[in-house]
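Here the complex is missing one protein chain, while the rest keep their positions.
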Amino acid sequence: MSAFLARNRLIVLAYAGMVVLLLVTALFSPGFLSVSNMRSTVVLAAFVGIVALGQTFVIIGGGIDLSVPWVLNSAAIIMALLCGGQDLPLVWVMPLLLAGGAFIGLINGVGVAQFGVPPIIMTLATNVILQGLILVLTGGSPTPSAPALIQFLSVGRIGGFPVIALIWLALTLVATLLLSKAAFGRHLYALGTSATVAEFSGVPTARTTILTYVISGLTAAFAGMLLTGYSGQAYLGMGDAYLFTSIAAVAIGGASILGGSGHYLGTVAGAMVLTILTGLLPALNLSSGALLIVYGAVILLTVSIGSETFAGLGGRLRRKES
Amino acid sequence: MDLVTVKGLSKRYGGIVALSEATFSARAGEVHALLGENGAGKSTFIQILSGAVKHDGGSILVDGTDYRPANPDAAQALGIAAVFQELSLIPDLSVEQNIWFRHEPRTLLRTVNRGEMRRKTLALLEKYDFPALRPDQELRRLTLAERQIVEIAKGLAKDPRILILDEATSALPAREAEWLLKLTRQLAAEGRLVIFISHRMAEVRAIADRLTIFRNGSTVAAHEANAVSDNEIVTQMIGRHLDRLYPERVATATDCIALRVKNFSSGSRLSQVDFALREGEVLGVGGLQGHGQRELFQALFGASKASGSIELWGKPTLINNPRQALTGKDGIALVPEDRRGQGLLLTKSVRENLTLSVIKRFTENGLLSRQKEAALVKEMVDFLRIKAGTSEQLAGTLSGGNQQKVIFGKMLLTQARVLLLYDPTRGVDVGTKGEIFQLMRDLAAKGYAILFHSSDMPELVHVADRVMVMRNGGIAAALEGDHISEEGILRAAMLETRVA
Partner (left out) sequence: MSAAERPLEMAQRPAEEKQARPGIDWRGRLLDRAPFLVACLMLALIVAIYGSLQSGVFTLDEINLDTAAAMTLMLAATGQTIVLVRGGIDLSIGGMISLGTVIAATRFTDDPSTTALWTLIILALGFLIGALNGLLISLLKLQPFLVTLATWSILNGVAMIILPTDGGSIPVWWVGFASAQLFGLTSPVWMLLALLLFWWWFRATRVGITIQAAGSNEKSAFLSGVSITRVNLVTYGLSGLFAAGAALFLVTQTGAGSPTIGKDYILPSVAAAVIGGVSLFGGRGHLAGTLIGAFVLTLIGNLVFVLHVSSYWQPVASGVILLLSVLASSVAEKAARNRVQ
């Protein structure tokens, strides 16, 4: 058990931070821990968490995905357009849009793995191209409202539990299986730790890289559809906030931006921390500006802690060597 | 009076003694050769002189005053510059910017005075009759040999009293190597001391006034160059070794060919190599460093591009990447040269490292089986006697010997029976070295076929059944039976190389 704690110190710290934040918030705003409030907090965190799932995979593999905002937004808008408020088309629209998200991820991954384009540039380019195409498609005007079924997925409840929370739980299980229980996870951590060692060990590095971007495309598209259900309609710019929060959730969850470490379970805590903070600041009568300052400080703090452990390990390595 | 006098110099890296009680003395105006096998202490000695490393004990007197520089900058200020093989050049700067880096002449605007820099560069290049170099060419456009020449110019730009040349000729083609020897004499004639390290006996013969021989971290002899024969030098370099480190060599090779390589070339460093490795055989690959050994191992493993044909156990095989080499029982596995950069995930556990290449072996229905993995890990930890607290210990925190055992375990788990071992005992303690040699003989007895390179010649002599000596990217000689000796390898690798 202690070994588990030592290995996953940063993830444990992220959860500890989450609990402390919850208690502090409850102190300032007594109603915060109420069932209804917790429910809405988890729902909001779920959107961040689902987008950050793909981002986690990409970052563990040593990359970054900046195309998240407009993959999300495109899926949202195209879904609303194609369904026109009807439930029935969802049967083919959802798989189609998931495939579309995966396809954008495939393009990103191939650009990075096969053509050697830096991830920042590759995903930035697909992001602005998607943005433009969607603007052209909609002419910049809002789209019809979301189908009822997707609203159910986002705001509905089953036995008191928000449906989206259940979806998030299921995705968390899948992600955990992939990272901890599948060959893919081993390949991914090896790739992110050292691409050369991974290559020398027979890891399919290109395929693994591409797959991370495909997953990121999938989760961003999925989140876009769910978010449409949450807000009742799709609108331009709805994905913009998720670039920062998806990366921040991964960083707060203890992953190294250099790749090779971290876990989706940490990202879950990161998503919760970010969402609780949004709830805490109004309770403290602080503005949204203060929230951004706190976000930045929290990121700096967590990466510094991560770096300190790294430095500590480095020190130990050096001692062993001399 | 001597310009440099070194007495009782010693340096330890942890438990490993790199230098003990080394002595050295050299006069201004002479070319002084340093000779010794790899690991004899030459490089530690010159690193101390150049300020890159600090010594633990002993004294260095330069011009009669105590010398202990804090860093290379300080050493240069005292007039001592070194030209190392590991280059300190900046790829995106031009030749002249590299030569004068951080010492550029400047204008009133604090910018680099390009005219002045060009003048100084041309003057320097002309004074020492440098081979044609374009001062404005970017460094990354240059060949390895040209870069070596720039590194030499960078050293000379500091106008040093003592210049150290560390195997500077090894990267140079004949004409440039000849120039360097002439340059060396010229520098000595100007009253400078040149400390010259080379493995090429003919070069040493051609230019050295005196020579000092290192062995096992100590000075064994110093001679006037014309008072000693080649054979005496070789004997003093080799000395007598403790043989009990090595297991008894029992011939286990069969007639079955495990690996046949034909017409194998890669890049400009490996050309048209042919050889056959038999089942149960340990085939040594020797020669001086940088003569194609690295390229041979990398290309066989698919880590670099190659042309020619490879047959494994009689079947033609295409190996374009390591995945195609690691195909289980009929594949090839490698213990790579760079343990930390190519072999191990330092920040991951012993377990994850051991099983990285064989994830399929413990996957059931798409999920990893921790029990099966643990069994594989235990098998290797026990078999190789890997000393780790638990299998969850991070690989980076293990000793060098145990790290190497983890890499061996990772290789053995792949079940490949053709093994490529590139310098597997480098940086490994003596005890583990013995274990590795024993393991190699045991594996050979079980029918494994092993291609074995070592930068330490005695290892080849005592462990390999046959030794191929590489020179200039090809196989210069194949030694068998009684012909395998350090002298034989050295002769094939050194004495018969071209005379400069």
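Going in written order, the chains are labelled A and B, and every chain counts its residues from 1.
The rule is short, and it goes like this: a contact is a pair of C-beta atoms (placed from the backbone, for glycine too) under 8 Å apart; a residue touches a chain by one contact, two chains touch by 3 or more.
The model shown is predicted, which means the values in this text are computed figures rather than measured ones.
Colleague: Identify the residue among A:Val24, A:Met38 or A:Leu135 that touches the chain left out of the display.
Modeller: Touches the omitted chain: A:Leu135.
Colleague: Could you tell me which of B:Thr5, B:Asn216 or B:Ser271 touches the chain that is not displayed?
Modeller: B:Ser271
Colleague: Among B:Ser20, B:Gln97 or B:Gln298, which residue is in contact with the omitted chain in the full complex?
Modeller: Of the listed residues, the one touching the omitted chain is B:Gln97.
Colleague: Of the residues B:Leu49, B:Val62, B:Leu89 or B:Val350, I need the one that contacts the missing chain.
Modeller: Considering the complete complex, B:Leu89 is the one touching the chain left out.
Colleague: In the whole complex, what residues of chain A lie against the chain that is missing from view?
Modeller: 64, 66, 111, 115-118, 120-122, 124-129, 131-133, 135-136, 139-140, 244, 247-248, 251, 257-258, 287-297, 299-300, 303-304, 307-308, 310-311
Colleague: I need the residue numbers on chain B that touch the omitted chain, in ascending order.
Modeller: 71-73, 87-93, 97, 101-102, 104, 106, 109-112, 114, 131-132, 134, 137-138, 140-141, 143, 173-174, 265, 267-269, 271-272, 472-474
Here is the rule we use: only the chains that are shown with their structure count from here on.
Colleague: Could you tell me the distance, in whole angstrom, between the mean C-alpha positions of chain A and chain B?
Modeller: Spacing between the chain centres: roughly 46 Å.
Colleague: Quick check: in the complex, which residue numbers of chain A touch chain B?
Modeller: Per the touch definition, chain A meets chain B at residues 3, 7, 177, 180-183, 186-187, 189-190, 193-194, 196-204, 260-261, 313, 316-317, 320-322.
Colleague: Can you list the residues on chain B that touch chain A in the complex?
Modeller: Residues of chain B touching chain A: 13-14, 301, 303, 321-323, 325-326, 334, 336, 341-348, 352, 355-357, 359-360, 363, 366-368, 390, 392, 394, 396-400, 410, 414.
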